[in-house]
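I'd like to ask you about the structure that follows.
With one protein chain held back, the other chains of the complex are shown just where they sit.
Per-chain residue numbering starts at 1, and chain names A and B are given in the order in which the chains are listed.
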Amino acid sequence: MPDHAHTPHAPFQRKEDRRLVTGHGLYTTDRTFAGELHAVFLRSDRAHADIVSLKTDAAKAMPGVHGVFTAADSTAAGMVKVMCMLALKGTDGEPPRVPARSAFADGRVRFVGETVAMVVADSVAAGLDALEAIEVEYRDLPHVVDAGRALDAGAPVIHDTAPGNLCWVGEAGDRAAVDSAMAAAATVVELSVESTRVIPSPMEPRCCAATYDAANDHYHLYSVTQGVNAMRMQVSFAAGIPESKLTIHAQDVGGSFGNRSPHYPEHCAVMLAAKTLGRPVRWAGTRSECLASDYHGRSNQIAGKLAIDKDGHFTAIQLDWVADMGAFITPAGIASHTRNPVVLLSGVYRIPAMHGRWRAVFTNTSPIAPYRGAGRPDVNYMIERLVDEAAARLGMDPADLRRRNAIGLDQFPYKTPTGTTYEATDVPGSLEKAVLLADWKGFPARRAEAKAKGKLRGIGMATFIENTGAGVFPKDQVDIEVDAKGVVHAFTVAHAQGQGHETTFTQVIADAMGIDTANVLLHEGSPDHVLIGNHTGGSRSLVGAGSVCKLAGLKLVEVAKSAAAAMFDTEPSQVDYVAGTLTDRVSGKSTTLAELARRPEGLKTQAEATIGSTFPTGCHIAEVEIDPLTGTTEILSYVAVDDCGHAVDHTIVEGQVHGGVLQGVGQVFCEKAIYDEETGQLMTGSFMDYTMPRAGMLKHIVIDENCIPSKINSLGAKGVGESGCTGSISAMSNAMADALRPLGVPPMDMPFTSSRVWHAIAAAGGLK
Amino acid sequence: MYEFEYVRPKSVAEAAGFLAANGEARLMSGGMTLLPTMKQRLAQASHLVHVGPLGELKSITREGDMLVIGSAATHDQVQGSEVVGAAIPALARLARGIGDPQVRYMGTIGGSIANNDPAADYPAGVLGLGATVVTHLRQIAADDYFQGLFTTALGEGEIVTAVRFPVPRRAGYVKFAHPATGYAMSGVFVADTGSGVRVAVTGAGNGVFRWAEAEAALAKSMSPKALDGLALDASHFSEDIHATREYRAQLCRVMAARAVNELLG
Partner (left out) sequence: MSRIELTLNGKAVSADVEDRTLLVNFLRDAQQLTGTHVGCDTTQCGACTVLVDGRALKSCTLLAVQVNGAKITTIEGMANGEALHPVQQAFSECHGLQCGYCTPGMVMAVTDLLRRNPKPTEEQILHGLEGNICRCTGYVNIVKSVKRASELMAAG
């Protein structure tokens, strides 16, 4: 393994680390406001019910209470909308059905955890006391928590505006071509999988605070976020106010994974209270209320078919996909589980005929939003499970079947039958690197050794391709300016939640300008720099904002040269720029960035670019060992070979892969949000039942790169934030299937908890 | 949390007197279960009478063939105690596996057995070793003490002061930890006492219980094989999203065999 030396500046230290390891970060819940009040929420304790009456008078009269808010207030204030970023008409000619959602349940609750009322009080304790004085009378309605069942005839209808609970239906590809390929195929493999519902659970519980400037009719919202622009757009839409009336503030964000990009009802609620009461209002969610009311991730039920000819070539793929939306729409919920799978329907393979149908469905559960990968891990899971089941059916080495079908380096740019054009990448090369690192060939001997000890070993491979986020806004802008001391300041919309932008983006600028990174500072989401640009998400920040930082650095040098030329009374072409110093080649006079910045007009510029999707790829291999007596699994090794394009900092890239892989491992082995079918209650409502991955689950991971720089951005970056998740869910699941297949265990779904694995082994007749 | 008054008694006697005089007061030892419950507003008290810091409850001593552990001895104290390590190493290992390092500093043996969580570790050790629970009023044999789900023989205001463990010839404890909480999804304590074999199971059912068939089988032959095919009534076992009844039964068998192996060294 190459030990990537990250930079010449040892020891490694991210710019953000100093404040974060000393406790001087500024997370949203760390902010206090003069005269602040505290909000607490009454949430629905049932899955589906009409609100017959809601009495708040007693609560309003409690000591320390300043206000109690319900749908009567939020609906009257016009806070009734949810943004939906997919406007595309479906195959039934209809765009997505987007039910209204007031900041508080209006007349009916539709999932456990939904906001019903809010008390605003002097303290959290006083607020909680008052919550108990609110009287709600419900009339229970039948509920449905499973998306497949929500489509059944006679299922309870959750929104009158969405008959049959259907939110949207769409198709992609060529059904006739697929039908004929299936008919002509030597082998057709069919498999149904569920990419389980998980709860993203960043370590910083969801929180927000609002102030209202009455003189200017302007709101300030302090919130966890992935980028202030998207948040401002969404919240102003939901609140029914112009974007110009809202400023979003955020500094440090304690993790996100997609979950902090959407707007939430609590945003409108605290804004409403701040305006009504004329005081700052804070809300800090508890973990339990976050587990119930944070938007959840994944929850896709997919049936797949893969057609293969007699030579082992894939000839067609077909998916029928049911995307659980939960009880309401979230801004990117539909798009991430419909558009991304369409873009990636081919996986890394040459498949001439493709078709899929996507149905987005309402259920009495917390709404679904993007979660690390946002549909990409889900479609990859379906495809890669099909490929491994096909290999088993054909008696082929899964690596060989992938070699036979993977798109080769000489075939790019590759246009898939659903219209995506993939950028050049070398999946076969990554596969060969991975099989060497994992000692794929030596596996049969290791399996035999394990068997002799009474253990079940399995090895699983996944290849994958991802489309990084194309962005919601048309371009990414970066402001860059130099202060009087010569320090370069860059301003972006992209907002880190752990990705280390302050380190990598400033490195990019320092490299572009030939200066020390110590003299470059990054500011994300500054209210004083209103820019067009995208939030951080979809593995796109280095690709987008990061590459524009390079352009900004280069452009700033040109601006500085012009300024110096004017000072020297010469042409810019006569000015040499070296490491922050500008010299007139003729006169020998020189100046510095700092000196130019001290001129009245300062030294600054703005750069921008429009950047679409790149396509990171990779090959991951997992090796597992199951103790059949207890059903427990140990992950023995994990190999990740990624093409993330140009890497600015290998240490940070590896960190992203580590974290992504373990989140995938969490979904595969322990995490699942479970709603009880009968009661509609969330059974995983605290960390006592929602099993977060712990230290030691992933002990051995080997990371390597096989990178081909992207051609669509100035850095050549492709992105790496989600690859760990996308690779590990498929690789781990294939390894588990491989371990269990010799016993005759039929394909099983996540999560591979010890209880479920033991039952599967027992049902297959136990060890043979 | 609802409001309450914090009370720090100077002795067990003072604590007992306070509890007797204040019906809504509650005893707190380490607080590792009580405080989280109160934070969720699932429990309420007029006063929290904190006996955890009382020196008289913290001692760990060997008295002949008895190991006596004060009720406020923390899990960390027990796991690191040379006295415990020399007398009943399985008990030290049990303590080492409770919760996490931070929780072990605060959680106590008295708090654990007074709460009698059906998935707690200590009840298995106390019942498996046939210990005696000492309160400020009386002594209660383990077989009489544990009475099912969060229920014990303790009366209102009765304070556990110590647990007296007869030192066994050998013992072993192995648990299968709940993946989220670390509690026992099934934990089995096997003790070869001077007078026979005792097997106590925690985590599987509504409370710790003795597995009579295993005791009989191991009395004949102390080996994991002796457990093969033994009857185990799982009808009262709990079933939840983490483990089915059958799976808990399987874990009992496997943990019992592993505990025997540990006992055998």
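Here is the rule we use: a residue touches a chain if its C-beta (ideal position, glycine included) is under 8 Å from a C-beta of that chain, and two chains touch if they have at least 3 such contacts.
Since the structure is predicted, the reported quantities are computational estimates derived from the model, not experimental observations.
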item	value
Touching residue (missing chain; options B:Thr61, B:Gln102 or B:Thr151)	B:Gln102
Sole residue of A:Asp73, A:Asp252, A:Asp324 or A:Asp378 that reaches the chain not shown, by the stated touch rule	A:Asp252
Residue, one of A:Asp146, A:Glu204 or A:Glu524, that touches the chain absent here	A:Glu204
Positions on chain A contacted by the hidden chain, ascending	11-14, 16-18, 20-25, 27, 29-30, 32, 125, 201-205, 252-257, 284, 286-288, 497-500, 651-652, 654-655, 658-663, 686-688, 692-699, 701, 724
Residues belonging to chain B that touch the chain removed from view	1-6, 31-32, 35-36, 39-40, 48, 50, 99-103, 105-106, 180-182
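As a working rule, only the chains that are shown with their structure count from here on.
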item	value
CA centroid of chain A to CA centroid of chain B, Å	43
Sites on chain A touched by chain B in the complex	125, 128, 288, 629-631, 670, 674, 683-684, 687-692, 753-755, 758-759, 762
List of chain B residues in touch with chain A within their complex	1, 40-41, 176, 179-181, 241-244, 246-247, 250-251, 254
